[in-house]
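These notes are about the structure you will find just below.
Here the complex is missing a single protein chain, while all its other protein chains stay put.
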Amino acid sequence: MKLISTTAMALALLTSAAYADGHAACAAGKTLTDGTLTIATGNPAYYPWVMNDAPESGEGFEAAVAYAIADKMGFDADSVTWVRTSFDEAIQPGAKNFDFNMQQYSITPEREEMVDFSLPYYTSAMAVLTTQGVVDAGATATLDSLKGLKWGAVATTTGLPMLTNVIQPDSDPLLYNDNADVNAAIMAGQIDAALYDLPTALYLSAVIVENGALLGQFPAELSETPDQFGLLMEEGSALKECVDAAITALTDSGALAAIEAQWLAEATGVPVVQ
Amino acid sequence: MSTQDRPAASPAAGPTRREVYEAGVRRRANRIALASTIAVVLALVILIPLAPGWEDVKRAFFNGRVFAATFPGLVEAFVLNVMIFAWSAPLIALTGLGIALCRDTRSPALFPLRLFGVAYTDIFRGLPVVLVIYIIGFGVPGLGLPRPWNSPYIWGTLALVLVYSAYVAEVLRSGIDSIHQSQRAAAASLGLSERDTMRYVVLPQAIRNVVPANMNLFIALQKDVALLSFIGPVEIFRQAGVYKSLYANFTPYVGAALIFLALTIPATRYADYLMNKQNRERS
């Protein structure tokens, strides 16, 4: 896996070197430190977005996308530095310590009022994480069945409006600080199901949650407001046009799709919620 | 001021020399207090907006649009805080009293109770509330309790009761200790049992003495109810966090702070008033 990824990265570097110069001009003088691109991620950064909490390796979907974007902007891998921020640090007023921040931030109009987002680099389906016990007890991937479950979610998730507006559970959902607490509540039987973006749900059900199961997904195509991840930048960031140009190039060339195929597991097996 | 203070030289009705002097001093003090307050407020109002980041801070913390959109939801969530408080407070008072009495037992047969009281207060005063909430709130239900007995409301409340009753017990115990030995002696000399002495003579006085101190504890409790959000319940602090995340803006926290203050400031003032009144009565 690691070998493949590094060769892929090397290839990408080689092929893009030729026309990187055009973009390099765009970012010149606009970064925090001249000649360096400072990228923020979460603390910790989670699988499968960043492998082993080590974004420098370029492994994991977001880490790989970050290096690809950096490359398009004319920064080689050595010119990229990583910092860690919480969500709150990312949105707090005052000078930022990153050029862009990448930790599955969903693009919403409300947030756009306060900060800048790049074009989306990923469109996520939302998925229902639960346990085998709940499935055995008769829960199915239908809205009617989902309504009757006791719901939980991470409080900062943008999936929350979807939970309250689309699923409309019978009892108020419980909210938690992070994935670990949601997991603890599932273990304690306090909640039946939790709403996550699909890649995170896949990971949690397979690795973290005991007897975890994916009950179903709400595919992005079917959603009125699909959950799209963007890079977060300071409001009015001069860098935004360069980043957007890089993402457009990566999307058009199919490079983004290739990275997604490499790092994010196939979700075809997960039933669609009716 | 009674008429006796009046100097013989001015028998006519009117302020005494001392009253005139004191009124002068008071006026001067008021003028100075007013001037310095205005100076400080002006400095704040003028200087803070001059700070280079003020516009950003205003947008992130004092955003009218976000405030208007989220405030009603925050008030609604605050109802849950009030409810949790309402059922926790009596439980805390009762448990605290029980623990205080445990610590006050003298009979050797009840030594284990006393030991329990000491251990209880030591342990739960020594632990951060949020830790106890996590451990009890996730831990106990994790043992496999069926619904609804694994509810975070039940176990979160228990965590609050455990921690706060330890503080209340200590306050009560200090109240019990503050009742002079002669009161116990008077009761004993009348042939009252220890139990009756405690119940009818010591406790009523002790509880009255510690009302202000306990008021402060319950004000702190009102704030710590928010910690229950760590194990799921969506009370005002969590609701503010959700809004913060949705709007990428901290204004909901300011809104929540205002709602808290609307309740805690009057309560704090009242506790201070009680405390002062008590101090005056003692002196």
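For reference, chains read A and B in written order, and residue numbers begin at 1 within each chain.
Note that in this section contacts are C-beta pairs under 8 Å (C-beta built on N, C-alpha and C of every residue); 3 or more make two chains touch, one makes a residue touch a chain.
By definition in this document, contacts and distances are computed from a predicted model.
S.K.: Considering the UniProt annotation of the chain absent from this complex, which name among "Aspartate carbamoyltransferase", "NAD(P)/FAD-dependent oxidoreductase", "Peptide ABC transporter ATP-binding protein" or "Succinate dehydrogenase/fumarate reductase iron-sulfur subunit" applies?
M.R.: Protein name of the absent chain (UniProt record): "Peptide ABC transporter ATP-binding protein".
S.K.: I'd like to know which visible chains would be in contact with the absent chain if the whole complex were considered.
M.R.: Counting the whole assembly, the omitted chain is in touch with B.
S.K.: Which residue, B:L113, B:L127, B:L192 or B:L263, contacts the hidden chain when the whole complex is considered?
M.R.: B:L192
S.K.: For the chain left out of this view, which of B:A60, B:L160, B:V201 or B:A271 touches it?
M.R.: B:V201
S.K.: Using the touch rule from the top, list residues of subunit B that touch the missing partner.
M.R.: Listed in rising order, the touching residues are 182-183, 185-193, 196, 200-201, 204-205, 208.
We take it that only the chains that are shown with their structure count from here on.
S.K.: Quick one: subunit A and subunit B, Cα centre-to-centre, how many Å?
M.R.: 42
S.K.: Can you name the residues of subunit B that touch subunit A in the complex?
M.R.: 53, 56-57, 59-61, 65, 138-139, 141-142, 144-147, 150-152, 229-234, 238, 241-242, 244-250
S.K.: If we count contacts the way the header does, which residues on subunit A are in touch with subunit B in the complex?
M.R.: Checking each residue of subunit A against subunit B gives 87-88, 91-94, 108, 110-111, 113-115, 150, 152, 155-158, 160-161, 172-177, 181, 184-185, 187-191.
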